[in-house]
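The complex is shown incomplete by one protein chain, all other protein chains being positioned as in the whole.
Chain IDs A, B, C, D and E follow the sequence of writing; residue 1 opens each chain.
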Amino acid sequence: MIITARLTFSAAHRLNNPKYDADWNRRVYGKCDNPRGHGHNYVIHVSVKGKIDAETGMVIDLKVLKDVVRRRVIDRVDHTNLNEDVDFLQGVIPTAENLARAFWQQLAPAITEGTLHEVLLQETEKNSVVYRGEDE
Amino acid sequence: MIITARLTFSAAHRLNNPKYDADWNRRVYGKCDNPRGHGHNYVIHVSVKGKIDAETGMVIDLKVLKDVVRRRVIDRVDHTNLNEDVDFLQGVIPTAENLARAFWQQLAPAITEGTLHEVLLQETEKNSVVYRGEDE
Amino acid sequence: MIITARLTFSAAHRLNNPKYDADWNRRVYGKCDNPRGHGHNYVIHVSVKGKIDAETGMVIDLKVLKDVVRRRVIDRVDHTNLNEDVDFLQGVIPTAENLARAFWQQLAPAITEGTLHEVLLQETEKNSVVYRGEDE
Amino acid sequence: MIITARLTFSAAHRLNNPKYDADWNRRVYGKCDNPRGHGHNYVIHVSVKGKIDAETGMVIDLKVLKDVVRRRVIDRVDHTNLNEDVDFLQGVIPTAENLARAFWQQLAPAITEGTLHEVLLQETEKNSVVYRGEDE
Amino acid sequence: MIITARLTFSAAHRLNNPKYDADWNRRVYGKCDNPRGHGHNYVIHVSVKGKIDAETGMVIDLKVLKDVVRRRVIDRVDHTNLNEDVDFLQGVIPTAENLARAFWQQLAPAITEGTLHEVLLQETEKNSVVYRGEDE
Partner (left out) sequence: MIITARLTFSAAHRLNNPKYDADWNRRVYGKCDNPRGHGHNYVIHVSVKGKIDAETGMVIDLKVLKDVVRRRVIDRVDHTNLNEDVDFLQGVIPTAENLARAFWQQLAPAITEGTLHEVLLQETEKNSVVYRGEDE
């Protein structure tokens, strides 16, 4: 059984790898490399897998799950600049892929009922990523 | 190949385990334990897995699939109180998890082309569960 | 200029006019008259009309608007039974129309920047009502 | 008859009035005043009002309408920092209200079939503004 | 008070004015002039305006409204070719504008509680039209 909570946050970011020059970055990231940044309304779906507790009828208390996601992710990234404001994203190029993996790393140890199954991150209504901890 | 039908129903429910006292229920279920109930517009996605029939180009006739879901689930839960009105939910705490499993049990034997792959149940736009028969 | 905030709540209700007998109610309200109730995820859009303040660039501070809607409507109706639990709905048949008008009456006096322009209430993804204070 | 085109763009912004000090700005704009910015996926609905042309069956050619919106708004704001990168927003605090009015001013003179009726701008799924040229 | 019902249908169409030659039609309608047609999932929102009936709490019974829309529009256009299959569209170029007006003409005389206020027709998620009977 998988239970999923959906939360949102809004943030600015710039895609740029400082190890490479402006030409490389413009070629790889296009307009996402704008030095003054751009931004998104991100949607995050956090899924936990586990057995249904016979007494509560729940895999994990949804309030507990949402509190974990708010405390460990949303409150630290909402209304921020992802390149500059977030401690656990220092040195991370804030692509959707890297964000999903970083969010997973923040969330996985904090899920104590069931286990973290999936982090789905929508950057826009036209693109999203799914991470299930495969590279850990 | 997986084919999915999306249907909706509206129902009232109360989360409460009668084996426990009011304090336990309030602590576990919070405002979902309101004795006079609350309610939701549920969205159910029913997925069937199978091979494409070469003659019809279909895994299962979508009309047949929807008829099964309507007859075995929607018509029995729509505009009801899930705690009191539904025969196959007697004694079941109507959490999204328990509902998804109960709907699976109603649907799985009735799918005769392909096999039931997944029941996804959205309780609100902010939470959902997925059940694939794992505990059966 | 019109600014709109979107909020949600979940509630149970039953459509029934106690002045009439069971036959009348069943004929008028159909399955919505189920004595044990059913429920919905309601979506409310509250719109305020006014001039843009030159200093703030805002018609009304969205946080203020949302706080008003939460305090005067959402916190009093969310996870309730609309027929029994809500003081300002005593004696009101909780149709979408009556709810929208009752919410308007709760909100209009509390909007102090600009004026309340519209309450849009979605009961399901297939039906909604709009009220703009016409009958007041 | 009103015809509406829906387009999207992503941008960073900061809400801050440089005429006032940090305290005023923090009190008025809260976390939207983050100096390094945040961002949104904006959705813009541009509506044109007019009569149906009897020969074409159209109020305005949708391709023409979309081209105007792309050329005069989307291409100039997408993947930008609204505080710094956009010529027609110099000196404008980029609230949704001010953006909608600025977009109206860019669009109104360029609509040559029918007349601009409404600019609806969604900043997030929870808030939006509507401008119909009232203050012009 | 305005009440709105949302319904859907799927249909094929081709935009072409037989009074003009192929060049004119290609220039005006582009790929929408494909001789073998293309198609859409249309969404129709039908709004009725009226006073709330004190006995029922309703402007119009939603079931009655939906039945009217189904009988007079949906059942006649769903899974059809709009250029060829629909009696009340004979000789009408099936642009969204012309469809909305034709649907209005079918619906307005059939609304007996309240009056028809608006027909909103979405052709795709990116474009829609609104008709309120202005040219009648």
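Note that in this section a contact is a pair of C-beta atoms (placed from the backbone, for glycine too) under 8 Å apart; a residue touches a chain by one contact, two chains touch by 3 or more.
All of these numbers come straight from a predicted model, not from anything done at the bench.
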Chains on display which the left-out chain touches in the complete complex: A, B, E
Touch criterion as defined above, residue of E:A5, E:C32 or E:V73 at the omitted chain: E:C32
Contact footprint on chain B, counting only the chain that is left out: 1-7, 47, 51-52, 55-59, 61-63
Missing-chain contacts mapped onto chain A: 15, 17, 19-20, 28, 30, 92-98, 100-101, 125-131, 134-135
Positions on chain E where the hidden chain makes contact: 8, 10-13, 31-32, 34, 36-41, 78-81, 84-85, 124-125
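Definition applied: only the chains that are shown with their structure count from here on.
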Both-way neighbours, i.e. chains that touch chain E and touch chain D: C
Approximate Å spacing (C-alpha centroids) for the pair chain B, chain D: 42
Geometric centre distance via CA averages, chain C-chain B, whole Å: 28
Multi-partner residues of chain E (each touching 2 or more other chains): none
Contacting chain pairs - touch in the sense defined above: A-B, A-D, B-C, C-D, C-E, D-E
